[in-house]
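A single protein chain has been omitted; all remaining protein chains appear in their positions.
To keep things simple, chains are lettered A and B as they appear, and every chain counts its residues starting from 1.
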Amino acid sequence: MLEIKNLSVEFHTDGGVVHAVRHVDLTMGEGEIRGLVGESGSGKSVTAMTILGLLGTRRARISSGQILVNGRNLLELSPAELAKVRGRQLGLVSQNALSALDPSFTIGSQLMEVIMWHRKLSRSEARKEALEALRTVSMPDPEHKLRAYQHQLSGGQRQRVVIAMALAARPQILLADEPTTALDATVQKQILDLLLQINQEFGTAILMVTHDFGVVAHMCHTVTVMRRGEVLEEGTAKHVLESPTHPYTQALIAAVPRLHAHDQAAAVPRAERRLHVFQEAAL
Amino acid sequence: MNTVVEVSSTPGQVSVDPRFGASSRKAKAGRRPSRLILGLRAFGRDKMAVAAAAVLIIVVAAAALAPVLSPYDPVVGDSARRLEGIGSEGHPLGLDGQGRDILSRLIWGARYSLTVAIVPVLAVLPIALLIGLFAGYVQGRVGGVLMRVLDVLFAFPLVLLAIALAAVLGAGLGNVMLAIGISLVPYMARVAYTSTVQESSREYVEAARAGGARTGEILLKELLPNVVSPLLVYATTLCGLMVVLAAGLSFLGVGIVPPTPDWGIMTADGSSVLLEGRAHVATIPGLAILVVALAFNLLGDGLRDALDPRKQTT
Partner (left out) sequence: MIAMIGRRVMSTLMVLFGVSLVIFLLLQLVPGDPARTILGAGATEDAVAAVRAELGLDQPLPVQFLGYLQGLITGDLGRSLTINQPVTEIIIPRFQNTMVLSAAALVICVVVGIPLGILAARRQYGIFDRIAMFTSLAGASVPVYWLGLMLIGVFALNLGWFPTSGMSNPRNPEGGFGDLLSHLVLPAFAAALVPLAVIARMTRSVMVDTMEQDYIRTLRAAGVPERSIIWKHCLRNAMPPIVTVVGLQIGYLLGGVIFVEVVFSWPGLGYQLYTAITQNDMPLVQAGVLFIALVFVLVNLLADTTVGLLDPRTRRKVTA
């Protein structure tokens, strides 16, 4: 479904060329939750943004590779075509939940705009859909929230709205770029569980960009570890967590607080089971 | 790899002393060059800014060498040949309404036009810095009163204030510079004030304060270097604006007095013969003002980019 082949991204800086992503291969199947793990600077976020075509700097250059979504190479699309892929096939949940919503428009108006654009609905229909979307992400008091501005919501509620927006056009793949970093610890788990629930309910595949193997253990089926723009190792989450081959991966896993150890053991098999179900469904 | 910047991380999220970029944390590929060198390098790559600097150097050199360079006396004219146009014999830029050589007046004029514009900016710079740092960091009652006084001065558009002051003080080189200088104080002080307030809330200042640094130390060591940069950039741009304004005051007759060859006076001279169909007398000095002002603006832009650590590294 999503297939990245030999992707390389360079940044042209005054100090020379920086190879942020080097010859990265990555595949994702239906309903798969893949962790993309690495420290900051490892190229994981750059990879995610490249998929969306949102690198957003003229110094960035994609020097090689293909990004195939359902067989179509995104790198060859026109900006208008790419805009249609965004939202309909790919969704983004970004890391800065606190600043990820337009402060000048109400939650409802933003959700409705996305819904109306993709699904060609009337205002009143879009309004119903927006309400439904907020219910899907378990937003408390959704009718009232439609008329609220982002500054009237808590961080966790804002991230729920972001997720609702990303899901508005029912994309097959959700790119979650460290979706919980800006949030309080208690809210983090709620958001991760919401993503899991969405994965189960709609079969949405999720590319989970994170530096935290605790997150991987909690929800990912498969994992790709990156360092300095390169893929170090990949495999099922269970396999990588239990027997990491690379010392760097071992260090990252060791960095997860012991508290999670219990979760790890419990979570892996569950994730495995789910993946199995989805892969069968995809056949 | 020390220069990789995560695309998704917003700048300013990590609060590092902006004098050192975010990437100064542990450079692997050898020592990072000093800030000055980086700044110069960034400046050197900006072709527009380099060209602007070259233009300004040429103008300043011409002004300095006016006695040597100018082919004729700038105030004595040959009335028989008055208003001859561009390219006339012996006078490449023609002659004005009193038969004076325009090229010579232009070269001599650079002296006055630049002096009147730049001296006030340079003189006000330390004053503005002092006011800004004091009102911005120390604050207190005195700082508050200072800012209220500046608020009042802000009610006057810069050009109006300068014209009114120049009118009240009377024409003449010194008075014009005084008028421009006074008009500049609120504007330059506000820039210093704003960046002081901004920088004061940064973590490196808090760290210094928590580390027991005294107010004076924080002002001098931490704030001053970071407040000076934006002020210098602003001052450079102001120099351009002031060349236009100072010449404008002379144009209105409240600035430098004729027959001193000032660009504004030359433009005014030209306006009286424009109706006779002789446009070159007014056109040439105005173009000189435009070119110098534009050069200062480009230089200011270039300096701003060069002093911005984010643009130095990424």
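Remarks
Please note the rule applied: a residue touches a chain if its C-beta (ideal position, glycine included) is under 8 Å from a C-beta of that chain, and two chains touch if they have at least 3 such contacts.
Note that the structure is a prediction, hence the values are computed from the model and not measured.
The chain omitted from view is touched by exactly one of B:A64, B:L160, B:A207 or B:L220, namely B:L160.
Among A:V37, A:A166 or A:V256, only A:A166 touches the chain left out of the display.
Residues touching the missing chain, restricted to chain B, are 10, 48, 148-149, 151-160, 163-165, 167-170, 194, 240, 244, 247-248, 251-254, 264, 267, 270-271, 274-275, 277, 279, 282-283, 285-286, 289-290, 293-294, 296-298, 301 (touch as defined at the top).
Panel shows chain A; residues 52, 54, 56, 58, 79-80, 83-88, 90-92, 94, 96, 99-105, 110, 113-114, 117-118, 149-151, 162, 165-166, 168-169, 175 of it touch the chain omitted from the view.
Following the convention adopted for this analysis, only the chains that are shown with their structure count from here on.
Centre-to-centre, using mean CA coordinates, chain A is 49 Å away from chain B.
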